[in-house]
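See below for the structure under consideration.
Only one protein chain is missing; all other protein chains are in place.
By letter and in written order, the chains are A, B and C; residue numbering begins at 1 in each of them.
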Amino acid sequence: MIVVMEAGATEEQIQSVIDRLVALDFSVHRSTGVVHTVLGGVGPEAAVDPVDFKVLDGVKDCFPIMSPYKLASRHFKPGGTVVDFGKVQIGGNAVVVMAGPCSVESEAQIQASAEAVVRAGARFIRGGAFKPRSSPYSFQGLGEPGLKLLRKAADAHQLLVVSEVMDQTQISVMEDYVDLLQVGARNMQNFNLLRELGRSRRPVLLKRGISATIEELLLSAEYILSGGNYNLILCERGIRTFESYTRNTMDISAIPVVKKLSHLPIVADPSHGTGRRDQVIPMARAAVAAGADGLIVEVHPDPDRARSDGAQSLYPEQFAELMRQLALIAQAVARTV
Amino acid sequence: MIVVMEAGATEEQIQSVIDRLVALDFSVHRSTGVVHTVLGGVGPEAAVDPVDFKVLDGVKDCFPIMSPYKLASRHFKPGGTVVDFGKVQIGGNAVVVMAGPCSVESEAQIQASAEAVVRAGARFIRGGAFKPRSSPYSFQGLGEPGLKLLRKAADAHQLLVVSEVMDQTQISVMEDYVDLLQVGARNMQNFNLLRELGRSRRPVLLKRGISATIEELLLSAEYILSGGNYNLILCERGIRTFESYTRNTMDISAIPVVKKLSHLPIVADPSHGTGRRDQVIPMARAAVAAGADGLIVEVHPDPDRARSDGAQSLYPEQFAELMRQLALIAQAVARTV
Amino acid sequence: MIVVMEAGATEEQIQSVIDRLVALDFSVHRSTGVVHTVLGGVGPEAAVDPVDFKVLDGVKDCFPIMSPYKLASRHFKPGGTVVDFGKVQIGGNAVVVMAGPCSVESEAQIQASAEAVVRAGARFIRGGAFKPRSSPYSFQGLGEPGLKLLRKAADAHQLLVVSEVMDQTQISVMEDYVDLLQVGARNMQNFNLLRELGRSRRPVLLKRGISATIEELLLSAEYILSGGNYNLILCERGIRTFESYTRNTMDISAIPVVKKLSHLPIVADPSHGTGRRDQVIPMARAAVAAGADGLIVEVHPDPDRARSDGAQSLYPEQFAELMRQLALIAQAVARTV
Partner (left out) sequence: MIVVMEAGATEEQIQSVIDRLVALDFSVHRSTGVVHTVLGGVGPEAAVDPVDFKVLDGVKDCFPIMSPYKLASRHFKPGGTVVDFGKVQIGGNAVVVMAGPCSVESEAQIQASAEAVVRAGARFIRGGAFKPRSSPYSFQGLGEPGLKLLRKAADAHQLLVVSEVMDQTQISVMEDYVDLLQVGARNMQNFNLLRELGRSRRPVLLKRGISATIEELLLSAEYILSGGNYNLILCERGIRTFESYTRNTMDISAIPVVKKLSHLPIVADPSHGTGRRDQVIPMARAAVAAGADGLIVEVHPDPDRARSDGAQSLYPEQFAELMRQLALIAQAVARTV
């Protein structure tokens, strides 16, 4: 912890900060400059909030030295994490594509989806059975029967399954059907859910909240990792900004930043990242060009009749075209699809 | 639903939009202008997402006519809602102040808090027993024993109790101890929790998420109202912006906006809204001057030793001074404290 | 400058950072921790960008010690600045209100405006002659003839004049008519304009840009102060956020923050801060309750026919009512209007 005193801070103010650091078990090194006195404290930083010092009299600023996360940091596993699903690995050389409808709606719909996405080269089928919806009047998902249909469609097409878990009471039922448990953006800081997922051994896909900093994403990852579940994949899916033409602003730069700060794989969701079908393809290409380990994309056999997210779902032929383009982009960054 | 076609949209594109509206049970009125054709659709708007139309070929823009929320709208109850706690009402003429520590830490601490806040004029004591914390390594609250201490301190000082419920599994235990169930900002879109709170009859304090629009806040309110629980109070507690000097940017203008759009009472939380003790007092005054129905403020008998949020907790004497200032501000807006 | 090395930084990386600091004339103090090595550099910080160090190999983070502004800091003039206009002072005990139409439109309009605002208690009349408009097709102002009408109306009603200067070529003509030169939000970082205003001795009202941090506002103030013009007043007028119900989000908390960081007076503009007439009055009250030294408010004798900003202009009777409310709020914070 570094505390910078204001120009003109009194000796009493300085001493009071030192006393407080010492009381918190920090060793303090004092450096008296012409203008500013700087205090360096070595101690239990994780237990202290820098703002507690920023508001003290005579303090100009306070900076942490340690990262607030440890297990999620690149330093913890410099070589990077590969999450292994048997025939498929995420975090390795291949860019892995997960695709399918927003919601499971019917057996015919999910079978047609599976057929379309496997043919184009996807390795996972996505589809929601429990849907978080802004309005109580919107379609809320089929629940467990939806999961059954999803699993059946996946098995029939040799696909893996990714689907969203909305709270900790759903984890055990989800584990019966799902290969990769998705935590939605709105739940990125549902800490009870994260803690329970840390106790699971099923791989988890943790989506960045629309107003979460990258540091907060890594802290939420730390909840899961600290429970002992290392099968963790992060996902960039757009942040909220003032620009309203797209539903969110996809923060493509988060991809190389996460790669630098953490060992965890990161995939991108250009469907929620943009909210508009006509932006999904260019943003999917951009994500892979920036180094994403995979994509999760909404594809629907009949987007015009989708019960949710139709506007951002690709038509099957658009998805097939996207996969052809991705193969070339992947090559340009020395990867495969 | 209003659909504006692009300049130069073809007859085929226009017809295709009309067909789609009709298929969704809309009656369509077409208005052919020199530049733009405009389609007005009357039908089941709540079931349709305008973006589904925005992405169609030849469509320039699409606007809803209806509000997405109904029960939360001012129109539903023009006179405004007053939530009644017996001796205290929120939404009436009096500005109601809730105060206390971030977390319940010990019996001595919560008793001292209750003593300090009641003496200065607060009507509720606040205090967390289940704490949502960004880091898994931070203090997570005392749990149910904390609730017991909180209730005891409140009863000893004739205070009401407000405390945060983190997920739906905690509702029934919370109901045993708490008069007002607080939904934290991170849970504003935890829809399973909202739905269960709609089934409770205990009053709820719903905090705005740090990146939630006012419309989203009212949609979350709609979840609770549509379950039949009308004892609902909203809370502005700061939004996330680019400015980093304060932890959040308190959106004071949300107070008069909510008053205009909704019949629900709204209180303000200047502690989380600013994150800094030295900003709490001016922002508390500003919130009341802007028309807030109440405040929820962090006060700690010894903020320098608080286990959480010390930096934004007022010293008891600061709180007493704030209450004196609020009395004058309330008078200026023809209210009492 | 404090440089924190990454956990696992090599000795070579550390030495390379030290060498670079020394080459830039910094004295370096090295502190080797169990996890992180920290380097403290004392030297010409103002000339160095911390990001230059953040991107070096093995560097985790880099923090400045000094403020990037000096003349604008509270420390430079702890007692605070009062800008003196003879009969009126800004920054003293009285809250000073400036009011008038967005644009000068005609002699009748500006005379009626002056009449209305002086009667209610304003001390300055505002009115634009050179208008920055987002669209090239909007009314761009009357130019110098507008300034003449504005001066005439002010003199007839013993008011001072505040009006916007759009670029440095307009300064000398503005000085003939205007008591307070307003720099609009879009020009907060028009550095050529700021530099020229530093050479003027006419008081300047510097508005915060809609995406400017408080630090950037103070750096822009530094441009004017460093030219020798100390007659400077800052203005909060709303920042751009994701919330779109109001045109901008008025950052009321900027008022106490600026008061803490700087000696300069700060006023608030609730008209641009909200963009909606129905929000102006509560936000004006909130700004004064938070400690603003003054207000600048749009008032038009006939807002429904205003050539610009009609939606955010008060009717004269609304303004008179606002002034009555402000008198009470000012009293609550021990000031006068």
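We adopt the following convention: a contact is a pair of C-beta atoms (placed from the backbone, for glycine too) under 8 Å apart; a residue touches a chain by one contact, two chains touch by 3 or more.
Computed from a predicted model, the values in this text were never measured in an experiment.
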Contact partner of the left-out chain, one of A:G58, A:P132 or A:G273: A:G273
Residue of C:Q13, C:S31, C:Q111 or C:S211 in touch with the missing chain, whole complex considered: C:S211
Option touching the unshown chain, where C:D25, C:D84, C:D167 or C:E317 are the choices: C:D167
Residues from chain A at the interface with the omitted partner, ascending: 211, 213-215, 239, 241-246, 249-257, 260, 273-274, 278-279, 282-283, 285-291, 325, 328-329, 331-333
Residues of chain C in contact with the chain not shown: 20, 46-47, 49, 51-52, 54-55, 68-69, 132-138, 166-169, 186-187, 189-195, 209-211, 216, 219-220, 222-223, 226, 240, 247, 275-278, 304, 310-312
Chain not shown, touching residues in chain B: 2, 4, 6-8, 29, 31, 33, 35-36, 38, 40, 42, 60-61, 63, 65-67, 73, 75, 240-242, 244
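Note that in this section only the chains that are shown with their structure count from here on.
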For chain B paired with chain C, centre-to-centre distance based on mean C-alpha positions, whole Å: 30
Length of the line joining the C-alpha centres of chain A and chain C, rounded to whole Å: 38
Centre-of-Cα separation between chain B and chain A, whole angstrom: 26
Residue numbers of chain A (touch at least two other chains): 240
